[in-house]
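So the structure is just underneath, and the comments pick up after that.
Here the complex is missing one protein chain, while the rest keep their positions.
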């Protein structure tokens, strides 16, 4: 798995490629923490390149969302979710907890 | 010429396609005014589809920039400027008056 | 990484087995192993994916909870298919596991009240048609090992 971060004025854009499981999720977690520990709480996560996500990845998503939404200071927005990943989010009951967009541009423009 | 506007939470994205001259510039002017009269002053102008721009187009750009930057309430950011259009901006001494990005995403993320 | 891959055709049933050490990097391999088994018994892509994710969750849980983290200990995965279903067994010799006391995740809770984690068992139960835990003889014939059996029907 590969994780990249682009820092914009309005938000951070995280892009991941590959499979997120217990083996690779820590890498995603570190990328998310690097942002929030930097005092930045608006994160767009572009999932277009994520082929697979187990509950280990969902764990990162929910814990980052908790950190970001604290005191209304920000949020994690999910963009371009592949069907399989969406199914996992749905199974976890996560869909209502995240703003979801079909395009990264919409996510970055609206965060 | 064709002008489109996408309203994001953070900004408005104007996309124009075709030639901007004295005949078509009013259309661009109306699109810009529709935004500022709506009380919104952060505008990303995606010029990737603009094949040509005369001083009639530049007139719209500078007058919208003046409106948007008043009281520091916003700005017009230019994205994806084709070489010919850049040359016209340069000839007009407009380059220092606008933030310019190579990608619309960068512009929307940083406005 | 220890690996044994046994395939046997017995009584009209097709059995294959892989033994891997309790490392997260082996998830890729155990997933691939069950995906192949699921595909070979003719499951649809969506069903194959359900099996893949359920086994990932189960294998991860064994490392995390039965073995208390990554180790040299072994996990044995057996796939057995018949006409209408795939039976997957995962065996380990870690801490005995009794799922009864484990609370269900609250899927309707708001963000603040949502627990981080606690989704693995839920996923396994949702994705597979039958999930059961028991003790059995594990790899190396050690006694008192955990045995997890998950069944997925081809059409359901």
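Here are some notes:
The letters A, B and C name the chains in turn, as written, and every chain counts its residues from 1.
Basically, a residue touches a chain if its C-beta (ideal position, glycine included) is under 8 Å from a C-beta of that chain, and two chains touch if they have at least 3 such contacts.
Predicted model only: the values in this text are computed from it and were never measured.
Though it is not drawn, the left-out chain touches B in the full complex.
Interface with the hidden chain, as seen from subunit B, comprises residues 19, 21-23, 52, 54-56, 58-59, 62-63, 65-66, 69, 84, 87-88, 91-93, 97.
Keep in mind that, in the parts below, only the chains that are shown with their structure count from here on.
Taken chain by chain, the contacts run in an open path, each chain touching the next and the two ends left apart.
Between the CA-based centres of subunit A and subunit C the separation comes to 27 Å, rounded to the whole angstrom.
Computed from the mean C-alpha positions, the centre of subunit A lies at a distance of 31 Å from the centre of subunit B.
If each chain is reduced to the centroid of its CA atoms, subunit B and subunit C end up 56 Å from each other. Looking at subunit B, no residue sits in touch with two or more other chains.
Multi-chain contact residues, meaning those touching two or more other chains, do not occur anywhere in subunit C.
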